[in-house]
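Shown here: the complex without one of its protein chains, the others still in place.
Letters A and B name the chains as they come in the text, with residue numbers starting at 1 for each one.
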Amino acid sequence: MPEVFRFPKSLKKTLFHYCPGCHHSIIHRLLCEVIDELGIRERTIGLASIGCSCFLYFYIDVDILEAPHGRSCSVGTGIKRARPDLVVFTYQGDGDFAAIGLGDSLHAASRGENITAIMINNTVYGMTGGQVSPTTLLFQKTTTTPYGRDPKKEGYPLKVAEILAGFEGVAFCARGAVNTPQRVLEAKKLLRRAFEIQLRGLGFSYLEFLSACPINWKMDPISATRYVDKLAETFPIKVFKDQLSEGKNEA
Amino acid sequence: MMAKKVLVKGVEAIALGALEGGCQCYFGYPITPQNEIPEIMAIELPKRGGVFLQAESETSAINMVLGASAVGARVMTSSSSPGISLMSEGFSYLIALELPCVVVNVMRGGPGLGGIEASQGDYFQAVKAPGHGDGRFLVLAPYSCSEAYQLTAKAFELADKYRNPVMILSDAILGQMKEPLLLKSLKIKTYPKEDWALTGAMGRPSRVIKSLFLDSKELAERNLRLKRKYRAMEKEIRYEAIFSGEERVIAVAFGSIARICKEAVLNLREKGYEVGFFRPITLFPFPGKALLNMAERSLGKVSLVVFELNCGQMIEDVKLSLCGKAEAISRYYPPSILPFPEDIEKELKKCLKSSGFPKV
């Protein structure tokens, strides 16, 4: 009988601490499946950043280093430069990657650091209680934009994938989501591609996932999962750049 | 082969010492007066299969250091005062994660943008609180090119030994002055890193290097363990002293101003004055016991005069060390006001003359 389901080797057998309806756990699992399938568990270093996902090491069974807030791409640079044989991924939220760490993120991308950056975009600061983030939608209410994000005051949502796609050092740039079964399957393919790009040494691979935060959006899990479609109106789900499919094989 | 003798700046001696110490990776951001260090590393490291990368800021540079250290590389950065402040968050993480690295601070005048003249204004920052939280650096203060070379090489060994950052605290004068340097090959120990570095979970359980401890008991235990480590570092205490027991006044100084003081003290001793000299080489741990010892071994009443290129910082450590057994006086020179040996001689003579002058 063909095997249709298996607990990933790289996923630790423990319960997730994430809130009901949060998408982190789905993405964690997909990440572990990809690590298993590519057979890279024994040479992968994950970077946990600051935010809800700082406890990445409770769930993902690879060597993990905790990076200071926003600095994962710089820490990843240090690792990859010192040990190019290791596989490096960062796992960051929109606050970590695109607010406090935007400088580190953009420069690592621009240098074409051969690492994979995963950015979970849920438009709010989850861990600190739902404050405004660079990716908060226009007129979206957060605890620090109680009257809604006003473009005159807080400016406009920052579209990171759109920026990075234009960088020469970026070999892969895509935005996905996990709010429908179809998108979950797509998301896994994107993850796999991002790591393949790194394994071939093609350059920086960036993968953004639109993700639900029911607690801070003040929604039930089902509404929050549906609301991700609303996010996709501002942040289109698509592959912006994929040098592997464009025929580039080796760096 | 005979060791080569070269005429080099202090900062060049630091870079050469780092290479001798087995430095494999350098990450940094340019700032005066230490740019020769990254420039030399940019030439030399690639030749040796090492890594040089100029980061987009000091903040990212120190985090690159953090990453390289976590996977077991011998790694360093260098900067000057304002850049060191920018790195301080990273310093705290490095201490907390127990990651070895070497950090060079060629101090310039502050606060703020300050100036590029010699200063020792970052003494407190280096020895008391390199970052937030309860962490310390092992701090070495060379006062010549050959000491800069030797101590920088040694710093890599000490960093690995204690799994803690080690700082080389220098200044613009020592950094820019040229002196002959004998390029001796040094015996720098290495320590195995397989039992803690992140190298991929091959043939062993996966490993986590982290500094978040939400369980308060766990955090307290970790900090007490770090404290024991700082205690253990006392084995590394180094200092230079000119003292016989008959001195009535002892000049205490580190780094560049220690050279000026030493000149003054040697001149005065030649003329028969009862003056001594004490130079801490490790600033943390501070050679306080040696200072107290001197005070206790003195045949008569002794005063210690602390000369610094700041508005009085090390004086506090000297006072604490003396436990009230001797008087400690501060003579301070903020940036731009560099004393000549003659000025120091005058100060020391004044102190010799009057035993009852006001304490600072």
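Here is the rule we go by: contacts are C-beta pairs under 8 Å (C-beta built on N, C-alpha and C of every residue); 3 or more make two chains touch, one makes a residue touch a chain.
The working rule: contacts and distances are computed from a predicted model.
Not shown: a single chain whose UniProt protein name, out of "Heme exporter protein A", "UDP-glucose 4-epimerase", "2-oxoacid:ferredoxin oxidoreductase subunit gamma" or "Alpha-D-ribose 1-methylphosphonate 5-phosphate C-P lyase", is "2-oxoacid:ferredoxin oxidoreductase subunit gamma". Every visible chain touched by the undisplayed chain in the complete complex is listed here: B.
Residue B:177 is the one among B:42, B:86, B:129 or B:177 that touches the chain not shown.
Across B:260, B:275 or B:328, the single residue that touches the chain missing here is B:260. Here one chain is not drawn; of B:129, B:208, B:292 or B:338, the residue touching it is B:338. Although one chain is not displayed, its contacts with chain B can still be listed: residues 5, 7, 33, 115-118, 172-173, 176-180, 259-260, 262-264, 266, 338, 340-343.
The rule is simple: only the chains that are shown with their structure count from here on.
Rounded to whole angstrom, the centroid-to-centroid distance between chain A and chain B, based on C-alpha atoms, equals 40 Å. The part of chain B that touches chain A in the complex is made up of residues 24-25, 27, 51, 53, 55-57, 59-61, 63-73, 75, 89-90, 93, 97, 198-203, 206-212. Remark: chain A residues 41-45, 48, 54, 57, 61-68, 71, 74-83, 86, 103-104, 107 touch chain B in the complex.
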